[in-house]
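Below: one structure, written as structure tokens.
Only a portion of the chains appears, each positioned as in the full assembly.
Note that the chains are named A, B, C and D in the order they appear, and that numbering of residues resets to 1 at the start of each chain.
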Amino acid sequence: MSSRAPTPSRAPDLLVAVANPRPGRVYEVRCESPELTCVCPMTGQPDFATVRISYVPGDSIVELKSLKLYLWSYRDQGAFHEDVTNRILDDLVSVLRPQRLTVVTDWLVRGGIHTVVEASYPDAPLPAGAS
Amino acid sequence: MSSRAPTPSRAPDLLVAVANPRPGRVYEVRCESPELTCVCPMTGQPDFATVRISYVPGDSIVELKSLKLYLWSYRDQGAFHEDVTNRILDDLVSVLRPQRLTVVTDWLVRGGIHTVVEASYPDAPLPAGAS
Amino acid sequence: MSSRAPTPSRAPDLLVAVANPRPGRVYEVRCESPELTCVCPMTGQPDFATVRISYVPGDSIVELKSLKLYLWSYRDQGAFHEDVTNRILDDLVSVLRPQRLTVVTDWLVRGGIHTVVEASYPDAPLPAGAS
Amino acid sequence: MSSRAPTPSRAPDLLVAVANPRPGRVYEVRCESPELTCVCPMTGQPDFATVRISYVPGDSIVELKSLKLYLWSYRDQGAFHEDVTNRILDDLVSVLRPQRLTVVTDWLVRGGIHTVVEASYPDAPLPAGAS
């Protein structure tokens, strides 16, 4: 599996933004796909996740076919769960310029552990009492 | 399928408002129908959604049979998910003059992606930290 | 079905209040029955609902058998969904004098539409931004 | 069934408190048992409930076997739903001296009505607008 090493080919420019049909309204779009897969950079083992994206659009909404192609582009990427989640968030924010956007990735069991990662833009405030 | 292009026939005047039997009380009505269908304006492919409407009535409530006919009127319309949702919201608000109204459309899978759109009147405030 | 016209026989005096065993505490009682039925005043067609009642008692709680008889009394009544809900709320408030009480009615599908109505005492505040 | 009249034998001293292993932390313990049964004081008919207890311990936690014995002690007691719930709350508070404790009882259907009662310590504030 040496040919599956991470490559820069997962490009955010696969994402296509189209004009928001109601740019003046604060409304929410939620998308979910059970078809995210990538490769563990340490073991070469495939990982599988359901990804959930919710956002309040700014001037753009995401074109769904481009979102599908963008998610497919992770298929041969090597990446940790936390990293994939944050990269999807960064790419969507850079392309859509949303008012608010959350990405949740929900991964199939590995080592008896089921893992979910959730990241949002803009950043949540630090919890009270934390340093 | 060239004859299915969007036409102005989906008219909000299909919606009938009847007098609210308790106009002085802030109470909520919630309606759900799994029978919303329209046509993708790009591919001509039918799309299917469950629509959920909740509102606090003003002086009027919606007559249910007229709501059914109004939802059917999208059958031959070409429209994007986000657009349909906002049009239903606008039409209901213009006819019912509610105190508050939310429309959620929940669409069957396309390209491996399940999409939900939610819009409300009056507008939600902008999230903190967004520009 | 001419003999099924609405009659004044659904009387709130079917409801029996008994002394609250702990009048000094703010606690909640929730009751649910899937056995509410009435008749559409326009079509004469039977309607069916599940009714959910929750309240914080004042000096009284509702006696369950009397609640059952009260709900049955709608069987031959002609009434719209919104009206039934508000009448149940009014009757329970007048008999129990609760600190807080909510009625939810959840109706079987008519015309492909599933409807729920929710009303509370005391009234919720008007939503911000509404006129 | 005359011998099943309510008796004072359901004693809170069945409850055993043991030292909280982490007395300085605000954490929560939740216990649920589907095995609460008592007898209706009016009809002599058995009633059945699931009981849910959640609390933030003070200096003590409840020993589980003693909780089981305590719940069994209601088996021959005659009591109304609202009364049982408040008595369990009172007994647990008097023995455990918790920072916070809630009791929910969820009763099997009687007369077509499913009833749930929820009481908490310390008391919830009165709802706004209630007298």
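Here are some notes:
Note that in this section a residue touches a chain if its C-beta (ideal position, glycine included) is under 8 Å from a C-beta of that chain, and two chains touch if they have at least 3 such contacts.
This one's a predicted model, so the numbers in the text were calculated from it and none came from an experiment.
Whole-complex tally (this structure file, single sequence, 4 chains shown): 10 copies.
Rule of thumb we're sticking to: only the chains that are shown with their structure count from here on.
Remark: chain C and chain D have CA centroids separated by 28 Å (rounded to whole angstrom). Taking the mean of the C-alpha atoms as each chain's centre, chain A and chain D sit 46 Å apart.
Within chain A, no positions touching two or more other chains are listed. Taken as a graph of touching chains, this assembly is arranged as a line, each chain contacting the next along an open chain of partners.
Residues 80-83, 85-86, 110-120, 123-130 of chain D touch chain C in their complex.
Within the complex formed with chain C, the chain B residues making contact are 20-22, 25-35, 56-57, 61, 64-65, 67-68, 99-100, 122-123.
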